[in-house]
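Got a structure for you, written out below as structure tokens; questions coming shortly.
Note that one protein chain is taken out, while the other chains of the complex remain in position.
Labels A, B, C and D are assigned to the chains in the order they are written; within every chain, residues are numbered from 1.
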Amino acid sequence: AGAAESSPSASPSETAAESTLSGELNVYAAASLSAAFDAIAEEFTAENPEVKVSPVYDGSSTLVTQILEGAPADVFASADEANMDKAGDAAIDPALFASNTLVIAVPAGNPGDVKTLADLAGVTTVLCAPEVPCGAASAKLLTAAGVTVEAASLEQNVTAVLTKVAASEADAGFVYATDVIGRDDIEVIVPEGADDVVNHYPIAALADAANPDAAEAFVAFVLSDAGQKILADFGFGKP
Amino acid sequence: MSPGGARGYAPRALAVPAAVGLIFLILPLAALVARVQWSTFLADVTSEAALSALALSLSTGLIATVLCIIVGVPLALYIARSGPRLAAGLRAAVTVPLVLPPMVGGVALLYLFGRAGWLGGIGLSFSTPAVVLAQTFVALPFLVLAVEGAVRTSGVDHERTAAALGASRWTILRRITLPLAAPGIVAGVVLCFARAIGEFGATALFAGNRPGVTQTMPLAIYTAFNGAGVSQGAAAALSLLLLVTAIAVLLLVRGWRPGAAR
Amino acid sequence: MSPGGARGYAPRALAVPAAVGLIFLILPLAALVARVQWSTFLADVTSEAALSALALSLSTGLIATVLCIIVGVPLALYIARSGPRLAAGLRAAVTVPLVLPPMVGGVALLYLFGRAGWLGGIGLSFSTPAVVLAQTFVALPFLVLAVEGAVRTSGVDHERTAAALGASRWTILRRITLPLAAPGIVAGVVLCFARAIGEFGATALFAGNRPGVTQTMPLAIYTAFNGAGVSQGAAAALSLLLLVTAIAVLLLVRGWRPGAAR
Amino acid sequence: MSGLRAHVIVEREHFAVDVALDVAPGETVAVMGPSGAGKSTLLQALAGLEPLTDGEISIGGRVVDRVAAPRIRTEPMSRGVVLLGQDARLFPHLSVRENVAFGPRAGGVDARTARDSADEWLVRVGLPGAGERMPRELSGGEGQRVAVARALAASPRAVLLDEPLVALDPATAGEIRQMLRDQLAGTTTIAVTHDAADAVALAERLIVVEAGRVTQSGAVREVLASPASGFVAAIAGVNRLVGVADGGTWRHGDLRLASADAASRTLAATDGAALAAVFRPQDVRIVDETVTDAGAWRTRVTRLESTLAGVRVHTEAGAVDIALADAVGLAPGDQLRLQVDPADVRFVAC
Partner (left out) sequence: MSGLRAHVIVEREHFAVDVALDVAPGETVAVMGPSGAGKSTLLQALAGLEPLTDGEISIGGRVVDRVAAPRIRTEPMSRGVVLLGQDARLFPHLSVRENVAFGPRAGGVDARTARDSADEWLVRVGLPGAGERMPRELSGGEGQRVAVARALAASPRAVLLDEPLVALDPATAGEIRQMLRDQLAGTTTIAVTHDAADAVALAERLIVVEAGRVTQSGAVREVLASPASGFVAAIAGVNRLVGVADGGTWRHGDLRLASADAASRTLAATDGAALAAVFRPQDVRIVDETVTDAGAWRTRVTRLESTLAGVRVHTEAGAVDIALADAVGLAPGDQLRLQVDPADVRFVAC
């Protein structure tokens, strides 16, 4: 499920050769992108040594509010399309650059003995609130599977779900695949039908960018093969 | 009380920074109110979710405040009457939950009372008592420090006089110490209640966000704010609702206007 | 001062709730400390990001506290010396930012100082001054209410005596009013600084989360906590760092141990 | 140095002060009156701590307080008047020396000079070396003396003293009284006191305030010698019986006194009017029932009071001082016959 409104404009090597970009580049990215974007920023800086990338990570809705109120952002990478939509005209031609799928996280040792989506109905399960992206996705997944889960709590974000699971407070919860990379206190079960409920990440340079050229270049880099490879390394799916 | 006397002799020029402070506190609120979508305001604040969150906030906030008073006033008295070294240590301990970002406080509570925690047996998770506990944890320091300051300021002379008249320790507490420190205690209770009712981070992590059970007003506001596709008007409306209610409660509490003395 | 006297006559049984309160405040912290990953602890707390966040937190926290003192103490004095009705109204106004979930406070500040805001021209948002402003906004009420309680408790008699000795209003303020209310002012400053340094919600929204510029310790903790793929050990370690530093600062401040009187 | 001229009217719910006074530059005036008469209220109004309901206060010829238009209200600190209040109210967070140096410091004196002058004042009030102590480490009398030192150290144009010698033993009080006399010579002073000895020792004039009004005023000894009210008689320690002048004699019940020398003019001039007879209890004798001389009367004992000199027997009509031995067997309710030599009696209009 990719969107092809934008195409990679230049290969990384080309950019490096011609690089006349400089200055500071403020990248506002969803918190779940932090690890991946740190790596991308490093790579990007290697190619554009005069550009200093300053990533700012927070919840997408917080970031979009700030952008609308004049935050000095050049690039906005949202964790969902709804928040990118809120940015409206402030974002120039948003492009999808990654996707993420839900997994069932259970505490190490799986005390609730969860194996399938159906098992969630019988154990303490926490979900994201339906208003937030991960909650909407979880609901979609459960509905598709025909499972009704009485959530013990409707968490505000994925981290809260993870925390509850890691603390064995809940026996299971839906989180994104990328959230559990490298955690040894959590076990992951990939539920059936997860691939049908995919969350897409859009990115865009911003109309008010103080450094529009670099912003455009950064967006291009994320969408380039090099960028995509890094994202894949951090568990993100193809856009 | 002569007016001149009761007002003391603060320099008049202080009115300037005082006004600056007041304006600084009020202006953002005005900006917030200006952004409320009045078209959906009524619907927003009378939605069942909003009202149940409000009811939950008020009830848990009040219970937490009462709990804070029960354990906090004794703790404040104890610190106020300790020597300087012990008092400094105790104050530092009390300051801890204040400095901790509430979110971390919530995690700490989870580690303590969670299923896998040291006191996991209590089975508090995802329940209303967990909300109260989270609020108590973050609000208690405010009560303790404010009350301690007031008790220390009011001194022990009147307590000694009461003891010399044969009053028991409990009588002294009830009729002398607490009434004399009343302005400070009122301040402490206000701080405590306000902090409890506005508490978000610790509650979100420790108690979770279950409508009707643990979804307090701040959680509802946060949800509204983060809700995809929803404008922030609802969040502003809910904030206003919380604000007005909290202040109404505070104004209703009789002690809130301590006057000079009864 | 005789020890018996200085300690007053609080009922001994109060030691029980006081101890409960103290334990309740300390135990979660212990649970948190128990979860710190000591293997990565040193690396976590000495990372450049952690240290720059800490420095930013301390500097902005201290500046915000100073600002709060400058506008808050006058405001507190003014409220303390007002009649009961006016005082109640002013106190209600001061309570506003306290009740507002900090995130909403951040939104309000953004509405006020943001691009489209009434004071948008100043261009404060998303800069270090914005952090200070956010901290001041959320911490000011604590200072004001605590100081007001203390000033009210200490009364005006000594001010009148000083006036009758020919002291100017400023002299009275500096040498009588403030020293007499010192315990309460210390309490207020502690509350204020702690709240400022622990401030998260309003800062996150109003100032943003830019490392080195607006990423204070609580934001760094939040980022560590929310960052994908990272365990919460780093967040716990950072919390501990913040905690220890804040308490060290508070213990260093001389007035923090007011003793009985100078 | 500046005179003080005032008409102070302060009205409270159940009480009003209405006192006019005029103190010449450098003069010391004593104010006496029963408990609750309004003395402290008067001083506080003069100092600017109590707002006037009406009236006017001028100090050194300058109006500092006026209720009528144009309204004037100079703040306490700008009046150049120092008030030593009835409570010592030392500043608890300042050392004794800092307390005493407070006034000079507030008046702009540099720290060193203020400190030295504070130490001198502490010597004057008999507390050398107490400078480092904190107020809570002082006894009641020591605190009172520090308060006196603090007030005087402020070197005011005028001083208002509200019972400066209270809480002091007679020996210390005598020394401080002497010190006040020396130090206040030439300073306009109003001193409220409950001890006639203070008034006599310190003041030129005495103003008696009762229930908010001036009931008598004049040279101290003159006022004490001709008490216009029972209160003044009590502070002067004399009997005061109100009777009528009646053809050259004075009558009160069965007591008749003929005019003796000096009093004759008064008696004659006020024929038919109420007139008070004033005489000292020590000039009264208990006499036999058989004595029917002039100056003898029958009365009933109301109470016995032990005094330093012996026993004062209070009766329905005057008190009599007797020796301890003579009081044996005397009890309230007993009938007595008393006598006074008309030569010892002063007649005072009332």
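We take it that a residue touches a chain if its C-beta (ideal position, glycine included) is under 8 Å from a C-beta of that chain, and two chains touch if they have at least 3 such contacts.
Predicted model, so just to flag it, every value in this text is computed and none were measured.
Of D:Leu224, D:Leu241, D:Ala296 or D:Val313, it is D:Leu224 that touches the chain left out of the display. Contact with the chain that does not appear here is found for just one residue of D:Asp110, D:Asp169 or D:Asp288, D:Asp169.
Although one chain is not drawn, its touching partners on chain B can still be listed: residues 1, 157-158, 160-169, 171-172, 175-176, 179-180, 182, 261-262. Of the residues in chain D, those that touch the hidden partner chain are 32-41, 86-87, 126, 138-142, 145, 162-163, 166-174, 177-178, 194-197, 200-201, 221, 224, 230-231, 234-237, 303, 305-308, 324.
To be clear about the criterion, only the chains that are shown with their structure count from here on.
Centroids built from CA atoms put chain D at 55 Å from chain C. Spacing of chain B relative to chain C, judged by their CA centroids, is 14 angstrom. With centres taken as mean Cα positions, chain C sits 35 Å from chain A. Within chain A, the positions touching two or more other chains are listed as 65, 157, 163.
Multi-chain contact residues of chain C, defined as those touching 2 or more other chains: 107, 111, 117, 160, 162-163, 168-169, 180, 225, 232.
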